[in-house]
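Left out: one protein chain. Kept in place: all the others.
The block that comes next holds chain A.
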Amino acid sequence: MLQQLTNLSDKELISRARKLKDQEAEGVLMERYSHLMVAVCLPYLNNGPGTAPEEVYPRLLQRLSASLKTQTIPKANEWIHYTIRAQQAQTEKNSPFFPSTESREQQQMENKVEKVTTNLKEQQVLAAAMEQALDKLPAEDKYFLKEFYVNNKTFTELAATKKYSVEKTRQILQQAKQKMASLLMNETYE
């Protein structure tokens, strides 16, 4: 049963955990992200009362399990990151997770790309639209996106050419991508 569940996507596991109250599916989802949870929480361990790993991680899992039943989760990684940050900020108020507008636009674009994978004609149309959107972006954003995605350059290579840090390079890429997504989505709405 566990073997079969590990092959399911996040979305399917979440729906199983919600609709069928399948705790195994919930467990598989938690296990899939457990190593990342552990890594992200490491700097906040043993910093004060109630920050021992035996307390932090079970509490985090409980919090995630509770919010899984009530919240809309388009992306599991964003939801987990949000919950970890909320726990680290020690906010007792359980403010619900809402994906940002940029994130939603980006996800819509991802869905569009996934849709056209089987149709060459649609692929061409979408690629042309994306190129047009790419041209509308600022020169630096366009350069970074083209170098990273079309010329397959790594973070370190890109950072080296512009003499930026890896974090900054990633940030530029992230923002450029978000701009492009909003451009494309606004085009479709017009």
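Keep this in mind: contacts are C-beta pairs under 8 Å (C-beta built on N, C-alpha and C of every residue); 3 or more make two chains touch, one makes a residue touch a chain; residues count from 1.
Here is the rule we go by: contacts and distances are computed from a predicted model.
Of "Putative zinc-finger", "PadR family transcriptional regulator", "Sugar ABC transporter permease" or "Ribulose bisphosphate carboxylase small subunit", only "Putative zinc-finger" is the UniProt protein name of the chain excluded from the display. Contact residues of chain A toward the unshown chain are 1-2, 23-24, 27-28, 30-40, 42-43, 45, 53, 57-58, 61, 77-78, 80-81, 84, 106, 109-110, 112-114, 116, 120, 123-124, 126-127, 130-131, 134, 145, 148-150, 152, 154-155, 167, 170, 173-174, 177, 180-181.
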